[in-house]
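A single protein chain has been omitted from the complex, and every remaining protein chain is retained in its original position.
And then subunit A:
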Amino acid sequence: MRVVIVGAGEVGSSIAASLAESHDVVVVDVDSERVERLTYEHDVLTVEGDGASLDTLRAADVSKADIVIASTDDDETNLAICGTVKTASGAFTIARVQNRAYLETWRHSQGVFGVDFMVCTDLLTAQSIVRIVGLPTARDVDPFAGGRVQMAEFEVTEGSPLAGQTVQEADRFDALTFAAVIRGDDVEIARGDTAIDAGDKVVVIGRPGSVEAFAAAVVPEGGADEVGNVVIVGGSSVGELTGRLLSERGFVPRLIEQDPERARELAETLSKTTVLEHDATDAEFLEREHVGEAGLLVAALDSDERNLLVSLLAKRLGVNRTVAIVDNPAYVDLFEAVGVDVAINPREVTAEEITRFTRERRMENVAIVEPGAAEVLEVEIDEESALAGRSIREAVADLPDGVVVGAITRNGEFVTPRGDTVVQVGDHVVAFVREDALDAVTATL
């Protein structure tokens, strides 16, 4: 497949990197340095120029493209690119935007602006945060099959009832499959005798209710206090959207914003959120407002450094878990290493979302569990699939090692996959796949 990516910033580069191996990728950017660097880093074709101009797009041979991804940092440019592409090509267009108003317009009338698929960075980020809030112990949660299946990653901490058990012992949940145990960089496919130790991360796939029950079981005794008490620091767009999504789910979050005008604006738009106007790095203020009693704190300030500071401060005051927005992807690991529970990079989230659209058509949904280590795929089974009409035990024998069938939905109903479950054409299969098995699995499923 031929994919044209316009905008070689972090999002564009990240998408290019993950697609370069299996597709023909063309990257367009106005910045000659970036273009040059990409040429050497990845096996992609680069074109220098303004992606919103027809000439540049022609130079990138856009008429032959299957997918065009507009991922510059400017919303309007991205929309203009998609509109321009439509005049010269039948390619599927994907636009990345930050302003949620465009997303709402697009949802209202799909295909508007010449955009076939739109991703909103801030909304995606907020959604990731909210999913994590919903499962107090999860590090990552992704919905599949229209929300009927969830994939979640948990960290097994010291004192968790799961620590020291084997998968078989831990497997007492209906409609839940253990996919993998991740130890350091090592992804181990879960077998009955796989041991779960403190410090490991566990990936499970199952019905949302079961995942919730599992989430509760992972927590050490007495550790599951009120997640209801959520504090958001920073009234950025992500902070605002997080507040909105949380209040839509019945939470009454508190949001701290320093700028009086922005604080007032947020207080007006977020009717169910208590907005506090103050500097969130003021420890005395945090103490006075009993922020330490919060179950979760989301740091969504404009600067990574301040987000780190606030998160650590909150931890010291006693906040159970902290989620920090990190703009610089290089900091993600660092943040988690020094004590921030979850670090989220909006561009990474966006790249992930766009990547799943550029996979083979049959792939409905993709979640990247650990970048470069494992993915979770959702596939609709057709007649050519290796799974069609066979039991899972038989089929898996033909597949490479690193794959687990985590869940099946049939006509919208959840089916727990067991060895003798026979997969039918039309079923949606959610599978955990280790990176090394990815190509083989996508080819046969």
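In this section, a contact is a pair of C-beta atoms (placed from the backbone, for glycine too) under 8 Å apart; a residue touches a chain by one contact, two chains touch by 3 or more; residues count from 1.
The rule is short, and it goes like this: contacts and distances are computed from a predicted model.
S.K.: For the chain that is missing from this picture, which UniProt protein name fits: "glycerol-3-phosphate dehydrogenase", "2-ketoglutarate ferredoxin oxidoreductase subunit beta", "Electron transfer flavoprotein subunit alpha" or "Potassium transporter TrkH"?
M.R.: Of the names offered in "glycerol-3-phosphate dehydrogenase", "2-ketoglutarate ferredoxin oxidoreductase subunit beta", "Electron transfer flavoprotein subunit alpha" or "Potassium transporter TrkH", the absent chain's UniProt record gives "Potassium transporter TrkH".
S.K.: Specify the residue from the set A:D55, A:E158, A:D185 or A:E268 that touches the hidden chain.
M.R.: In the full complex, the listed residue that touches the missing chain is A:E268.
S.K.: Touching the hidden chain in the complete assembly: which of A:D74, A:E188, A:E212 or A:E277 does that?
M.R.: A:E277
S.K.: Which residue numbers on subunit A touch the omitted chain?
M.R.: That gives, for subunit A, the contact residues 256, 260, 263-264, 266-268, 271, 274-278, 285, 289.
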